[in-house]
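The complex is shown incomplete by one protein chain, all other protein chains being positioned as in the whole.
Order of writing sets the labels: A and B. Residues in every chain begin at 1.
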Amino acid sequence: MSILLQALLNGVMNGALIAVPAIGFTAIFAVLRYPNFAIAAYATIGAFAAWWVNVHFGAGILPALLVAFAIAGCIGVGAEETALKQLRGAGALTVAIGSIALNTVLENVVRLFFGNDLRGYDLPLVPDWRFMGLRVGPQQLQSLAFAVVIMAAVFAFLRYTRFGKAMRAVADNSDLARLKGIEPAHVAVMTIFLGAGLAGVGGVLIGLDASIDPLLGFRVLLTVFAAAVLGGLGSIPGAVVGALAIGIAEECALLVAPASYRSAVGFAAILLVLTVRPRGFFGERAN
Amino acid sequence: MLAYLIFALTIGGVYALLALSLNLIWGGIGLVNLGLVGFFALGAYASALLTGAGLPVLFGWGGAIVVGAVAGLVVTLATARLRDDYLAIVTLGLAEVIRLVALNERWLTNGSDGISGIQAPLKSALGNQGFNLFYLAMVSAVVLVVWLVLRRLDRSPYGRAMKAIREDQELVGFAGKNVLGFKVQAFAVSAAIAGLAGALYAHFQSYVSPDHFQPLITIYIFLAVAAGGVGRPAGGVLGAYVVVFFLELTRFLPDLVPSLAPAQFAACREILVGVALILVLRFRPQGLLPEQIVPAPKS
Partner (left out) sequence: MSRYTINRRHFLGASSLLLGGAALPSFAWGEGEPIKIGTLTPLTGSGGPYGPVMADTVKAVVDEINAAGGILGRKIEVVSEDDQTNPEAGVRAARKLIDVDAVSAIVGTWASSVTTAVAPLCWESKTFLATVSGADSITELPHQGYLARTQPNTTLQGRKFGEFAVAESAKRVFFVSPQTPFADSQFQNITKAIEAGGGETASLIYDDKKPSYRSEVDELLRFNPDAVIFGGYAPDTTVMLKELYRAGYQGKKIAFAYAVNEKLVDSVSAEIVEGCYTIAPSSDESSTAYQRLVELIGVDKPDPYTVQVYDQINLILMAMAAAGETTGTAIKDNIRKVSQAADGAKVDNARDGLKLIAEGKAVNYDGASGPCDFTDKGDISDSSFRYEQVRGGRLTLVKIA
């Protein structure tokens, strides 16, 4: 029983790591309607940006997260404006493929400047807390708290601010939005900034647990997708629930299946859920 | 140098088959298979295992086609109710699962060691040079045949129905066509071609391993189809050869920029591939050989 409970707990903490980039991915999908593969590179860039300010200027975790958010967001906007924006007219699939190419470019730009060497933050690692035979990672709880706060903030931003409402309006119908005086181009820039920035924040959180190298984002890309799809593409709370579900599924599957198949668990979970609910947990109606 | 050209053309042929496979569903029916490399792997392993069990090579290739087609059927039927962007992500996951199975099921696939010593047809009789030439001729012939068949298909009423689905599947559904049926068939045929490409590759290299089947190849093939022309079989074939020559030519660039360290140069090579794909999508979205829409015959 405690083994199962511990696995559930592990799943929540594992899922929290994936939740933030999944929010970024799904936010971009919600407004721009294409799956952006470049979020892998944005996560890597965020991790490197945070590493830079942490190691060279002694920045703590919070300022490092802010820097990661800002830099990944800016690079995301720059890349989107130069490379992907012009492809939107050709349809979502074309932009998606363009974003795969963009991801290759950005990953290798990181490699060009930083090399392949492993890096790590100059931050102490906190041992797990133990109570009642269970162990909980304070840093993972922190990540979970970040994920929940970010989810709430993004959710509130979309629901209650003028700009957020504009984003939702553009997501629903960009022509209508334009008629109402909302400029879809501005909304798109804001969305990418938010999405890429969140991916960057996610990259930092992953970098705390793993090593920082140019493949950091790529290694988790599939899990991030799986989380977003499971939750319903375009749904912010869905991304968080999807990430937690994947996390829990992966950790619990370990009790019955070999650990070497961990990545396959997410895939199996997607197939299972989508067979019952083709739009994921919180997916919208088909457009 | 000649040997290198022969080799590059043979690999170009294998890529061309993959490009034809992708073009059939992407250009034909508007679905995207981001797990192309998974079907390539299935074909390669199927043929390696069948011939390894003592069956003749042609049997292995047939097996690869069947395994590819069945996998294609399963994937489309399992995802039939999903929107197309979900399908793209599911196929991406599927390729990773196939790689994991190849990696972990040692009893079947020999795990990360891979399967080496796969039969190279007629190699002992022809010698190395002869074999390479023979294999180039054979791969090229297969590409030619598959291309001719797909071109025929492309221009037939069936092909027009597929493209109508690509443009507006609801409308085609209203018109009484079985949209799902078309999708399933196209996907299965496409997967079968990718499987055949895998089998040809396996017997050319005499070796397959899980490491062969990383997502990189899928990206190359997308570049090939986008560069060649989505929706036209000849475009995919041309694009595949262009991509192989582009990949190989970039190796000779360090002579031009000698100040880069090897690792930096390797990064630049990959950047070039990515930039090329983006530029093609942006400035020549119709590709080198734009799609031809054959007008429906007047009846």
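In this section, a contact is a pair of C-beta atoms (placed from the backbone, for glycine too) under 8 Å apart; a residue touches a chain by one contact, two chains touch by 3 or more.
Quick caveat, the model's predicted, so the values are computed rather than measured.
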Selected from A:A70, A:L123, A:V189 or A:L271 as touching the chain missing from the view: A:L123
Which residue of B:G114, B:G195, B:G274 or B:G287 touches the chain not shown here: B:G114
Positions on chain B contacted by the hidden chain, ascending: 1-4, 7-8, 11, 100, 103-104, 106, 111-114, 116, 128, 205-207, 209-212, 214, 216-217, 247-248, 251, 254, 259-267, 269-270
For chain A, residues in touch with the removed chain: 3, 6-7, 10, 13-14, 17, 108, 111, 115-120, 122-128, 130, 135, 137, 139-140, 206, 209-215, 219-220, 251-252, 254-255, 258-263
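We take it that only the chains that are shown with their structure count from here on.
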Centroid spacing, where centroids are CA-atom means, of chain A and chain B in whole angstrom: 30
For the chain B and chain A complex, residues of the former touching the latter: 26, 30, 32, 78-79, 81-86, 88-90, 92-94, 96-97, 100, 103-104, 219, 222-223, 226, 263-264, 266-268, 270-271, 273-275, 277-278, 281-282, 285
Chain A residues touching chain B - in the complex, by the definition given at the top: 34-35, 83-84, 86-87, 90, 92-94, 96-98, 100-105, 107-109, 111-112, 115-116, 222, 225-226, 229, 233, 258, 260-261, 263-264, 266-267, 270-271, 274-275, 278-279, 286
